[in-house]
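To start, I am sharing the structure in question, which I have written as structure tokens.
Only one protein chain is missing from this complex, and each of the others stays in its spot.
Then we have subunit A:
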Amino acid sequence: MHSLKLPFHIHRERLPRKRIVGPSFAEDEDLKKVLKSYQSNKIRTTKYSFLSFLPKNLFEQLHRIANIYFIFLAALNFVPVVEAFQPEVSLVPIVLVLSVTAIKDVFEDFRRFHSDRLVNRQLCDLYSSAQKDYVDCCWKDVRVGDFVRLSCNEIIPADMVLLYSSDPRGVCYIETANLDGETNLKQRQVVSDLPLQDSQFSPENFHSRIECENPNNDLNRFRGFIEHASGVRVGLHSSNVLLRSCTIRNTETVIGIVVYAGHETKAMMNNSGPRYKRSLLERRLNRDILWCVALLIVMCLIAAVGHGLWLKNLKDPIFQVDGEMSPALAAFYVFWTMIIVLQVLIPISLYVSIEIVKLGQIYFIHNDLDMYNEEQDSRIQCRALNITEDLGQIQYVFSDKTGTLTENKMVFRRCSIFGVEYPHEENARRLAVYEEDPNRGASRTVTLKSACSRKSLTCRSLSCNRSSVSLHTLTAESGEEDQLSSHPQAKTAAFCSPMAKDVVPDPALEKKLNSLCSSLLHLSDGLFKTTSNLELTYITDFFLALTICNTVVVSSPGQPRHVMREARTPLKSLEEIKVMFQRLSFSPFTTMSTPQMKSSPRSFTSRLFIRGKSGSLTFPTPTNNSPSCPNPEPESYEETSSLKVELNMSAGRGDPIWADQDSKEALKEAQISSDRFKGSMEDQDEDGSSGEDSEDELLYEAESPDEAALVHAARAYHCTLRARSPENLLVELPGIGSLPVRLLHVLPFDSNRKRMSVVVRHPLTGELVVYTKGADSVIMDLAERPKGAEHAQELYSHIREQTQKHLDAYAREGLRTLCIAKKVLEEEEYDVWMKRQLLAESSIENREELLLESAQRLETNLTLLGSTGIVDRLQEEVPETIEALQRAGIKVWVLTGDKQETAINIANACKLLRSSDQLLTANCDNKDACAALLNELIVEVQCGQEGVSEQREDPSSGSTGFILAIDGRTLDWALQEDLRSSFLELSRKCKAVLCCRSTPLQKSKVVQLVRDHLRVMTLAVGDGANDVSMIQVADVGIGISGQEGMQAVMSSDFAIPRFHHLRKLLLVHGHWCYHRLANMILYFFYKNVMYVNLLFWYQFFCGFSGSVMINSWVLILFNLLFTSVPPLIYGVLDQDTAADALEEHPELYQAARSSKVYVPSIFWITILDAFYQSCICFFIPYFALAGSDVDGLSFGSPINTSALFIILLHQVIESHTLTWIHALVLFLSAASYFAFVLLFSTFCIVCSHPTNLLGVEPRQLSTPLFYVICAVTTVTALIPRIFFRSLFNTVHPSALLTKDQRQEAASESYRRRMQRWNQNHARTGLPVCADNPGLVPGQEEVLS
């Protein structure tokens, strides 16, 4: 916000990788050349161009080993001596596979191309030096060094340095929702010290040169400086930069110079494609494919040796075509021929099939109504396309707490000020009522609706046609981002939920705040009590801090996102008051007043200041001096009296309300007065835009929801944040009215400091005050004991103790705690600090570190004001979900940054921790203690487990389990190399682990440790930026698309709206996906082995010569066409157990995981069965036809037909559900086979040498023998499988089966219910809860 002209020395070497930018129309030839070398703004996210598609796509596809194998086979077939089929036949598979993939790629690429074109053709105003004006120009023609003019609600075409804003303060607002999903407005600042700021900015006059770092993908960092013609340099940082694809808001016109364009913009550099992960199943699959390769080689070797031996026994027979060839050489050739003939054994199409199946699975996951959240209008997003089946194998779930288990909808619950607790009973009751409201779902939707409509209304009223370009056109990402772009709506609505807004004030606190006024009266009577007065100052400061120590953006629905201009403060009077204050600056109460007051003798005069200011404000608007409790810091009798005098002097009237002790009336009056004040403001305001908002129509948009909650809480006490501008805040205080507060600095929140601070000029005292708000641990450490009078010290430590006590109590209650502290700065102290801060701000290297250091320097010696407790309610169905996951044998760990008490409480609330469980806490101060503790705990757990060993077999029975709660510091040691194993041993024995106070790095380390050392499948779920590393490390990363930004979602594999969706995602979809895919893969292997063996058996009758009895086209297409679709359908649609049953009996998940569908034994059984079936399928026709006059192809015909039936019916046996889709596909598969062979044998006269089918099939189909053979073959081949399956199912009348049967009826009724609901819905069109007809909302009680 503050930039300072710094006379930098020329330090070019400090920017080793830099780029220089100047006006593109400059005469400087060098510069022009440099500018030309930068990328233009045209984006091309397509992989291929029209010409390069074929070579490039082929090249990419050839990276796959499977394709190379295929091509190798095709090439092999062109060698005459080993050729098995006609050359073109062997090209079919590879061409088919390559073209299917290529078509998929073309389709994807075309979509990218289309969106690129849309983006590239967007228009913006570009300065043309030829026409000396701004002209319309496509985005793609924008180049580095160009000047671009943008209006409100336009999307920024490239990364630009902001040079001009129509806003007189030189700021502009942007919305970065397209970039990171955050909807709050962010301020950007014109480069300071531009000489042309005031007048209309003209690019012609811009002769400065910008140096900045090379393009990178760090959204929050921009380093560089601008060098004016005069040689003066000004530092540039991220607040001077407008990033591509953000939207300009609330600012009429801005002009900037492009520094990064096109693919070099930060938005584009952050735009990485979808994630590729390899699933566990795929890894196992590769192993089995190797087995298939081994099998293939063995079979080919057998054929080769057989052929060699067979040839040896012959002596130049008449049918021997090339008799002179030695048997060994012939055997060698046969080996390769056989590889071509038996190539189908390697299921090449399997890879393509798996991809297709996963797409289908994802389609259904994506469309699941149960995974849809109405409130946010969002459904699950599947970002990783290839790990669906891993969802069915999860063993460990690592969950974040805030926003994941809880709603991250912060509601102010209670607070403690001056060591006094205000329980806010009424507030608690209200929250409870809200939770128990049976129509919660409905009421929520209504709020959502109203919020939305309000929004749309405001959009209209703004009449800024909001650009219709959504994000996916900007970042060229498809589908899922759509959701992001509309997400803001829901998000804003969530912040405006009535629950968060309406805080019922605590009567005691309200009374105290009101007694402020009354005490003033007493003051005049001399009945002033120091402590209570001190308390009042605390309270006032506390609320002031709540109001201003934040980065909340205020807007009113009438003018959404339009920051109101602050009232013009009559600065003149300020000066007057200062003078006045000099006169009165003495106080006998100095030592008695708040410690920080002690250091500031001027604080005294603040009373005067207040009076004077409000008076001077009220002078033009007489309504304003009606405040009933004007003095929040009535510390000294003298002051107040003088104030009173002052007030009377300036206002010229004795206020009757002044004496009124009825607080209610006073409050009412205050409200009226503030309203009137508003009215008067309207006249004053230049825009006239800020006036119309009434009390209830302020919208607060905060980066984090607890900020908003605190501002709302303060507002309930009539400390209202009215407006915000970069340098001023308009605050309304009870009884005083609106006051402008000069905002000098904001030290934003960061996770290292765990706090944020603002430096303001106190509106009442005129002092420089630092308000700090942050995590209790940090603030408590920073809050120092004041030096000075003993009783003040005593008082202070008492406050501290009490506050700590309250904090602990809050934590136990599961509240989020924050501490509020204050510090009064000396002017000199501030000046010193200011200098270094500016230096830090303007530095290019190490800016972040310097800023951090600077902030830490300021945030010391704080005075603790109080603490707040914010409720973050559990999301719906969290306990049920956790219980279900645990019953499914999944270990749930909670990794949170919160305090141990809070974490334990939440664990209690979400039933992770039951009353029967034993809690182990690990908090150590050093490593040795940690090691000892871990060992001790292990022993303890072992002892405990022995006692209940018989119960432990069923972990879900609610028997005693151990829960480990470990704090961040201990975790640090536990994660170290030497303690790792004992930590793992301990945690493995525990039912659940809570890691408290953990940093993002620790979270990811924990996940990594468990994943790598226990060799288990891990899942991490989180919602915030701090969970990103954990999400990325885990095998499956899940983001909650909730309240906090989009970082977690962006790095996740799946994004779900609510935590409880995890239940269905894992238990149902994970289970299904795994089952389906595993069974499909097994089926694929079975199918190929079975079919290929038919050819192998034939070799024993044809001298191992590699000839086939099936037409080569049929042979190749059999796997690729005739039997390829049923497994896909099977892989997408099969349901081994009904969804309801899976959800109701999570144990099935564990059973499925431990029984493991896809394990070596099952694989080999499948292969054996395939061998058996192929034997039957070959030898029955063989014996039936041996010795007859049958020709090769007529022999192959019944074999092929029965193989087809066997394979298709095998699928039917294996399927657990058969719908009309299955039936249709099976029928079409069989039909396509017969259609093909019939057509082929009718019309193909000379083709397919030497296996010409002409006349074979019609003849076969007309002979009874054919049917007699096929029937007996098919039946005999399938009998064993049916037999063993029914035998197994009978002997194990599994729970699974009976549940299935029970659930079938239930699911049927569910379906009917859904249909009925659909009809109702169609009639009424009411947006009611759709995903659960007859929904009874989960009533989790967080608060004890």
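Basically, a residue touches a chain if its C-beta (ideal position, glycine included) is under 8 Å from a C-beta of that chain, and two chains touch if they have at least 3 such contacts; residues count from 1.
What we mean here is this: contacts and distances are computed from a predicted model.
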Undepicted complex member, UniProt protein name, chosen from "N-alpha-acetyltransferase 20", "GPI-anchor transamidase", "A-type voltage-gated potassium channel KCND3 isoform X4" or "Cell cycle control protein": "Cell cycle control protein"
Chain not shown: contacting residue from A:L236, A:A1139 or A:V1237: A:A1139
Given A:A130, A:C943 or A:I1245, the one touching the chain that is not displayed: A:I1245
Which residue of A:A84, A:L98 or A:L912 touches the chain not shown here: A:A84
Subunit A residues that touch the omitted chain in the full complex: 84, 314-322, 337, 364, 366-369, 372, 374, 377-379, 445, 448-449, 452, 479, 482-483, 486, 1101-1103, 1105-1107, 1109, 1133, 1135, 1139, 1180, 1182-1192, 1194-1196, 1212-1213, 1215-1221, 1245-1246, 1249-1252, 1254-1255, 1259, 1263-1265, 1268-1269, 1271-1272, 1275-1276, 1279, 1282-1283, 1285-1287, 1289-1291, 1293, 1297-1298, 1300-1301, 1304, 1307-1308, 1310-1311, 1314, 1317-1318, 1327, 1330
